[in-house]
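One structure is given below, represented as structure tokens, and several questions about it will come after.
Left out: one protein chain. Kept in place: all the others.
For reference, chains read A, B and C in written order, and residue numbers begin at 1 within each chain.
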Amino acid sequence: METPKRGFASDNNSGVHPAIIKVLSDANNGHAIAYGDDPWTEKAKAKFKEIFGAQASIYFVFLGTAANVLSLKAITDSYHAIICADTAHINVDECGAPEKFTGCKLISVPSSVGKITVTAVVKHLHGFEFEHHTQPKVISITQATELGTLYTLEEIKALADLAHQYGMYLHVDGARIANAAVSLGVSFKEMITDTGVDILSFGGTKNGLMYGEAIVFLKEGLDNNFKYFRKQAMQLSSKMRYISAQFMAYLDQDLWKQSASHANRMAALLQKELQGIKGVTITQPVQANGVFAVIPKEIIPLLQKEFFFYVWDEHKNEVRWMTSWDTQEDDIKRFTALIRQLIK
Amino acid sequence: METPKRGFASDNNSGVHPAIIKVLSDANNGHAIAYGDDPWTEKAKAKFKEIFGAQASIYFVFLGTAANVLSLKAITDSYHAIICADTAHINVDECGAPEKFTGCKLISVPSSVGKITVTAVVKHLHGFEFEHHTQPKVISITQATELGTLYTLEEIKALADLAHQYGMYLHVDGARIANAAVSLGVSFKEMITDTGVDILSFGGTKNGLMYGEAIVFLKEGLDNNFKYFRKQAMQLSSKMRYISAQFMAYLDQDLWKQSASHANRMAALLQKELQGIKGVTITQPVQANGVFAVIPKEIIPLLQKEFFFYVWDEHKNEVRWMTSWDTQEDDIKRFTALIRQLIK
Amino acid sequence: METPKRGFASDNNSGVHPAIIKVLSDANNGHAIAYGDDPWTEKAKAKFKEIFGAQASIYFVFLGTAANVLSLKAITDSYHAIICADTAHINVDECGAPEKFTGCKLISVPSSVGKITVTAVVKHLHGFEFEHHTQPKVISITQATELGTLYTLEEIKALADLAHQYGMYLHVDGARIANAAVSLGVSFKEMITDTGVDILSFGGTKNGLMYGEAIVFLKEGLDNNFKYFRKQAMQLSSKMRYISAQFMAYLDQDLWKQSASHANRMAALLQKELQGIKGVTITQPVQANGVFAVIPKEIIPLLQKEFFFYVWDEHKNEVRWMTSWDTQEDDIKRFTALIRQLIK
Partner (left out) sequence: METPKRGFASDNNSGVHPAIIKVLSDANNGHAIAYGDDPWTEKAKAKFKEIFGAQASIYFVFLGTAANVLSLKAITDSYHAIICADTAHINVDECGAPEKFTGCKLISVPSSVGKITVTAVVKHLHGFEFEHHTQPKVISITQATELGTLYTLEEIKALADLAHQYGMYLHVDGARIANAAVSLGVSFKEMITDTGVDILSFGGTKNGLMYGEAIVFLKEGLDNNFKYFRKQAMQLSSKMRYISAQFMAYLDQDLWKQSASHANRMAALLQKELQGIKGVTITQPVQANGVFAVIPKEIIPLLQKEFFFYVWDEHKNEVRWMTSWDTQEDDIKRFTALIRQLIK
């Protein structure tokens, strides 16, 4: 098969970091007890605890949607409501998996640059004890957001405090959490544990892993009986060592940091190169590895032929360009050169 | 980490065939559209159609439980009943995932050597049109069975005919379908398509893949809208090429055949070596890659220390020994030598 | 027990029309086959068909929430989305029962005076065939709305046309459909069948029945296998004749019309009496049997002591006053007199 081109469609379209391929091969050594009772899984979990605190507990699943849905299942009953941004992945990109598996209602809140605020959420915090209403139980945010933006630590803390004040939980969809941490220049612990987050979907696939994500419970007691839900949700990997080995490498060798930093730098470079191009308007703050822009409608298909990407909002001609661990400076240069040329 | 020993606990405890590691590395080449719209997936599906017939349609998922549950979901509504062996994986090893995701009732039928018969199933085929009863809709069998035994082609056809006579479907859990095919000396098409099976969970993980299984719809029209159920069930892989690449290698290069043949030969060898050991009674016909035996209770923990395996039935001291693509003749020799020594 | 006072809290707080008590007693005659195979049910269904057309099919359930949820279940799979007003009963007053039983996502659309428009709905009609998105399948409206307002026949038809254009269905929550029909001065057939509605929750409890509601399928083929869903949803009444007998009386003797007309007249009277009271602002068009008003905060508890009712929106001091088949002119006079007195 010929080598496919790199584009800007999705960080999921990138391949796997070579270091990850290597650890998969290294882990391929003899027998290991299936379903997680193996030394790789033990070490990977220990690494997570080192990062997030000894009170954390960690469960591996296959994919990000499952990390989100199972996180929500762990802390809800079917009569609960989950409050999230209208743009949240759980709200618009998971085909109703949260509703199907948890039975809960999702209440979507208008967002700005992909973020929700205490003010917007609090409007939905009523009807407690009234059995006709679903009972608000979770606030769920995405960090970095689906629009490539970031919550500050203060904003996360404010939402965590709000949740706790109402006996609720704060969940973070961290599909791109590495990009958030390097951009904010903080540790995972500072961003998540210390702000009061209760449960985290910790992603890796979008940052160079092959498959596998982690659910991190930040507080003790939240994962009681959780193992049964993971199994029932069809997310218990038999040959789990191959997920765990990826996370060992990802976390141990700062692979997460290098890859995310690189992707973020490429997005910043793309933003920089786009500045001054007439007809291109960047629509969201570029804080992680995505650039959103309104561009002339007529150049979209021409551009897509050379560098594949998706239109985010057809009504506005807003497009989404994602960078990745494997984006090259030269990709950006050639891409922006082509834009300039097409716009002329 | 030190090299773990090979045991007989599960074909899931084996590692990944080196050829699979290689194709994962080969597939790690540039960008590919996520979620299955990539050339690897296209080729892997084409290969499946070559094997099962052009009318077949194929969907990849992460694991065997999901292949089963989604197969069942595709052909049921929540008021249906699914009839299976009391020993079926869907009945006893999936933590209620079939009930949770489909809403259906599972009706378990007493089995002999892991198999169910037309006579046993037909007793449950009543109450049709009676709204108080769940409506029987699927017969589900496992090939090779959970007890390492095989349905003959005639037996499969008889169950398929029975199902169709009642407007029902026949599902096959093929977690070890390769072991069945090589043991029966037939092609997948002869065993599945030609006997009238409607839907198949096609396994690979237990025969040397890292992760990933396939759902094969054998009849047209059964997979209408199925893609939504796969996504909602949290089984749509983003970097799907890495599943597809495994199946390309597995099917293209007869890797499935070599690996399964080897595992079966090792089970046969184990059976042969056990013959004549006093105190060891083989309890199920050895037709695939598993050997079930009653052994003296007192030697179980001693034996497990050297070669890990599971007790199948504690009341009877019946143990299960699984062989795999990577089992060595020497493993069998040393294992049976130890049994002989412990029994003395 | 002392006679409780009449208030304006809810048309559910009213008792049962004496004519209904009488038919329950009349139906209490000998044995009848349980679960609906009885002459009362046959006649009640025939009456519905007379009203809505011979193509209609009718199923009785216990309550309005079930009529809604089962209506939605009949025409959806779990990956579908249901679009409704933010104020819809299914969205805010059923404790997530629609999500739990159907698995679907509810997409709530901003409403004005309880109504949604083609323009507002059409914004959510995208993502078709894209498996990451829930697939829009139903538009659900309430007639009369939760705010006591009415869709015109043209508005209903426009929403039905929109739904059908996209391969979707239009569901009407008719908990107060009698109030709507008498207010619009049209027949049920003109309002529902002729506008193209696909499925209707036909309510009676809020208009003088004891219990029991009907699901009316307006098109053939929509109720295939529906009987199993009704049973599985715990909505198949054993002594069904007592529901059916109520509907026979309700529809045969124009009881529905008299009761709804009376309730609407009482709401109109209440509106009239409120006009000119300083400090009372009616907030929604009064088109059925509810009056919504902003009143001085301090009089609310004093007023509630004499005539019970609920605050609709605490932030705005907006209250809801419902009239019923048993509201008396004198109730209105004394109520408004008290308001005048308290405001002074």
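Annotations
The working rule: a contact is a pair of C-beta atoms (placed from the backbone, for glycine too) under 8 Å apart; a residue touches a chain by one contact, two chains touch by 3 or more.
If you're wondering where the values come from, they're calculated on a predicted model, not measured in any experiment.
Checked against the hidden chain, the listed residues C:S14, C:S57, C:S108 or C:S183 yield one contact partner: C:S14. When the whole complex is considered, the residue among C:V186, C:M210 or C:V311 that touches the unshown chain is C:M210. From the options C:S237, C:S261, C:Q284 or C:T336, the residue with contact to the chain not on display is C:S237.
Note on the undisplayed chain: of the listed residues C:E94, C:E131 or C:E146, the one touching it is C:E94.
Residues 1, 3-7, 9-10, 12-16, 18, 21, 24-25, 27-35, 39-40, 62-66, 69, 94-97, 100-101, 205-206, 210-211, 228, 231-239, 242, 308, 326 of chain C touch the missing chain (whole complex, contact as defined above). Although one chain is hidden here, its contacts on chain A can still be listed: residues 35, 77-79, 103, 131-132, 135, 225, 227-232, 236.
Although one chain is not shown, part of chain B still touches it, namely residues 78-81, 92-96, 99-100, 103-106, 131-134, 314.
Note that in this section only the chains that are shown with their structure count from here on.
With centres taken as mean C-alpha coordinates, the chain found closest to the middle of all protein C-alpha atoms is A.
Interface note: chain B and chain C, two copies of one sequence, contact each other through mostly matching residue numbers (shared numbers exceed half of all numbers used). Computed from the mean C-alpha positions, the centre of chain A lies at a distance of 33 Å from the centre of chain B. Remark: chain A and chain C have CA centroids separated by 42 Å (rounded to whole angstrom). Once the centre of each chain is set as its mean CA position, chain B and chain C turn out to be 51 Å apart.
Chain A has residues 94-96, 100 in contact with two or more other chains.
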